[in-house]
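The other protein chains are all here in position, but one chain of the complex has been omitted.
Which chain is which? They are A and B, in the order written, and residues in each are numbered from 1.
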Amino acid sequence: MKPLASRSLMAALAVAFLVVPLFAGTFTVSLLNEIGIGALVALGLVLLTGVGGATSFGQAAFVGIAAYASAWLTTAHGMSPWLGLPFALLLTGLSALAIGMLTLRLGGHFLALSTIAWGLSISMLFGNLDALGRHTGLSGIPPLAIGGWSLMEPRAMYYLVWTVVGLGFLFSRNLLDSRPGRAIRGLRGGATLLASVGADAYRLRLSLFVTAALLAGLAGWLYAHMNRFVSPSPFSVHASIEYLLMAVAGGLGSLAGALVGSGLVLALKNVLQDVLPWLTQRSGQLDSIVFSALFIALLHFARGGLMAFVRRWRRRHGAGRPAPAHAAPARPLPNRAMPARGTPILSVQGAVKRFGGLVAVNDVSFDLGAGEILGLIGPNGAGKSTMFNLLTGTIPMTSGRVRFLDRDVSGMRQLEIARLGLGRTFQHVKLRPHMSLLDNVALGVHARTRPSILRAGLRLDREEERRILHEARRQLDRIGLGDRAHEMAGSLPLGTQRILEIARALASDPFLLVLDEPAAGLRRQEKLALGNLLRRLREEGMTILIVEHDMDFVMNLVDRLVVMNFGSKLVEGAPAAVRADERVQAAYLGGTA
Amino acid sequence: MALFLEMSAAPRALRWLLFAGASCLSIAAWGADLKVGVISSLSGPVSALGIPYEKGIRAAHARFPEVAGHRVELVVLDDASDPATAARNARKLVNEDKVDVLVGTSGVPGAMAIAAVAQELKTPLISPTPVSLPGPDHDWTVVASQPFELMVSAVVRRMKAEGVGTVAFIGFSDALGDLAYECLVRSAGELGIAVVADERYARGDMSVAGQVLKIIGKRPDAVFAGNSGTPGALPYLELANRRYAGRIYGTHGLINADFVRVGGRSIEGLEVPSGPVLVAGQLPAGDPIREASMAFRASYEKLYGAPPTDAFSAYTYDAYLVLADAAARVRGDAQPGTPAYRQALKDAIVSTRELAGTHGIYNFGPDSRYGSDERAVVMVRMEGGQWKLAAQPAPPR
Partner (left out) sequence: MTWDIALILGIDGLANGAIYLLAGLGLVLIFSVTRVVFVPFGDIAAFAALSLAAFEAGRVPPTIGLVVFLAAAALLTELGSLVRKGEGRRIPRALLLWGGLPLIPCAIAWAAARAGAPAPVQMIASVLLVVPMAPLLARVVFQPIADASVLVLLIVSLALSFLLSGLGLLFFGPEGTRTSPLAVGSLSLGDGVEVGGQVILMVGTAVVLSGLFFLVFERTAMGKSLRATAINRVGARLVGIRPARTALLAYGYASLLAGFIGILIAPVTTMYYDSGFLIGLKAFVAAIIGGLVSYPATALGALAVGVFESFASFWSGALKDAIVFSLLIPVLMARSYMARHHEEEIEEIDQ
């Protein structure tokens, strides 16, 4: 859709939203309020589950914590409902922090089940505390009031609810379009990917979890002062499942999916309630059957939810992507000073790695000086990949030392080593297929700037963001992909993807670039291009370590070679000498050549 | 199999067409209809109560399709046992369907939610579920049911008469359980009976072995269960399993045929309070409650083909009776569908005097939401699969 058409559509929607309460009955307005509250919770789910990859069956518990907190404060202590908001958010945030710290290190299915566990426990707690009215709950909660004007009427609450919803969406959109947002969008790529750019996946996930919980908390506060009574049943696991259904039905792939999903589910239930009694007397029992059947049918036609369906339809009808905004000039980020040629960069001393009884790396030592390209080669099973992982801190060493830039990094995690200036690529390319080339490379800049989620959401990070994108564009130009900055990374052929990964590693301004089998699966032309790129980088002063299989590629490129076999170092030296060495020939060819 | 034939497409579409045609005709027709909005839990955990409620009011509607010269139209909505949905339904009924009176719902939190909406939208509400609404802020609600305390204190008096000194409580971990426990503690305290245990379980639980073991460990003279429906049979089954020899009591929530079936031999001798309608045939002749109850049973049997096996459906029948009686006394010339009519109707409801229903004789007033007195409770005992009127305390075991 052309920008003008989409802008006027947005404007029309905005006007419609503003005037709806003036024409619609209070029931419709109440329904819209409920849709808004549901949209807030679903928004948190789109962020947490859709973007962050952590399925949560416990969001309703956070809604409940906030609702009960504010209800308790305003009924038992007679305080103003506006004070209930910070109190509710504080309580919700702290609970989310505690629960997250306990459970977010769990992986996959364990995490999902843990959300059921605490979701259930918390909602049970509500029904068993005397102070919270046990199972009858708390009623007579005072409504909100601005000045003298009470917000008890659904029409009045409508504006507040939808203002909050709008702010929530703005915050989320700003968040995703920023440095922490880029890292959050990288969560599905795995902790290793994020660690390689210096981002802590666990902390990101924790912040995301708390953010989603706070969104649910906002919804809870609104719920309490809109309905003016709270009881345990709307905050049970069933309610959490319903929020998840909303998010999935609307589409986990886009923020609008939360709104669409919430509207779809609640409106559908309402319509069924109206229509079914015409068809049969037993409508009460048919509601859930028809609803579930329609829901399943929806997912059959649109697996990614309604919004995914809309996006596909728009693309098919030639909507095309919006033209990217012209890049604003920005001050470049400070670069690290490269050490003089020859200074020792990396020093591996006696590295040993044992996996149970198997010794994968057996007392390997070598050095690497600034400005040179070192190749680490060997036949299959030589232990190259394991050595690589030891260097980068992906797996811990059994014994031995590694020194990087005069620091002992032997026990450090990959994350920390990356931040010290080690950029790496992966044997199986780890790009984010649905992010643009620019964004993928910008992910590499992560460790060089600082804006947090809060600043990003409030749009206070525009300066840093410009600098990040400037740097990312610079790296893209360096590898020759500058004119394709806004294409999706998933559409690139393998060779180009590998080069893009190198750009991402370069974007972190490393002292040392470590490449894991970069030539694997490349065609001849691509290999030539890669070789040229690496040579150019060396001229610019970069130090490179390549782990590779392909002898031809490596021979014309590297300054020195280290050959490994059966976990031990076989020889080390200039390429020509190594090639002529009998032991190397025996290792590769299995006998005297 | 019959159900599927009932629901197959062709006859349903035909009914839809006929209904649509008929309503088009009737819209133009008569004077204002009296619209009654009914909210009940037809699905979800409280549906065991909600479904009989719907049946009861339809039986009443079948018996009295016209009230005070107005045709009555029932609009029934399901709240799926969720209080927020109940409140939303109440709003919908008043704002969109323009009902003149609300009846509902079948769970205490839901009923309280509707009461708040009824108060805000100034529509009379007749609740068949006992709710506690303290203060003068809820004068648009009346309750067509015995207060829970009334029922529980009847049981406790019977306990005292049968020589019980200590009683253990086991009930649902929900609003009903809380209510039953509070009433038990209050009544037992007044009569000097000690409550020695407070055990709870969820409706869906498959076993209460732990809870019952704890109770037996305290050796109470009697066990009182605060629960309802077939999940209510679980403690009695387990007590029988553990060969408990003391007396057993319960609430009126246990009165339905499925409970009796599931409870089997373990509930022999169980004593519960009940509205008189349950044992209508055993009431003395000439009792106005007996008349109303027999009429209810006849109407129910005519509509559903079998007499009622529970006492819940009678509550909404009574609600309809209250409504009909009040509508006949509405003063002024306000028409149904107007706020003035709702106000007049509410005034008439609140001034009901000596109305004989199936669950007692109703007298409403401005001070209290309830209209029942001691005539609304009788004690019944389970004997051989039947509920028998137990006017006298049981002999010692």
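Following the convention adopted for this analysis, contacts are C-beta pairs under 8 Å (C-beta built on N, C-alpha and C of every residue); 3 or more make two chains touch, one makes a residue touch a chain.
This one's a predicted model, so the numbers in the text were calculated from it and none came from an experiment.
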Which displayed chains the unshown chain touches: A, B
Per the touch definition above, residue among A:L245, A:A351, A:A505 or A:L537 touching the missing chain: A:L245
Residue of A:V20, A:M124 or A:L268 touching the missing chain in the full complex: A:M124
Contact residue for the chain not shown (choose from B:L102, B:V152, B:A233 or B:A292): B:A233
Among A:G253, A:G541 or A:G573, residue touching the chain not depicted: A:G253
Options B:A32, B:A202 or B:L389, residue touching the unrepresented chain: B:A202
Residues of chain A in contact with the chain not shown: 49-50, 53, 55, 102-103, 105-110, 112-114, 116-118, 120-121, 124-125, 127-128, 187-192, 241, 244-245, 248, 252-253, 282, 285-289, 291-293, 295-296, 299-300, 303-304, 308, 311-312, 430, 433-434
Touching residues on chain B - with respect to the absent chain: 1, 3-4, 43, 45, 47-48, 50-51, 170, 173, 199-202, 204-211, 213-214, 217, 229-231, 233-234, 241, 256, 258-259, 261-262
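Criterion: only the chains that are shown with their structure count from here on.
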Euclidean distance of C-alpha centroids - chain A vs chain B, Å: 52
Residue ranges of chain B touching chain A (in the complex, touch as defined): 7, 12, 15-16, 19-20, 40, 42-43, 47, 50-51, 54, 76-78, 80-84, 87-89, 91-92, 95-96, 108-109, 112-113, 116, 120, 173-179
Chain A to chain B touching residues, read off their complex: 25-27, 30-31, 34, 127-128, 134-137, 139, 152, 227-229, 231, 233-234, 273, 277-280, 282-285, 287-288
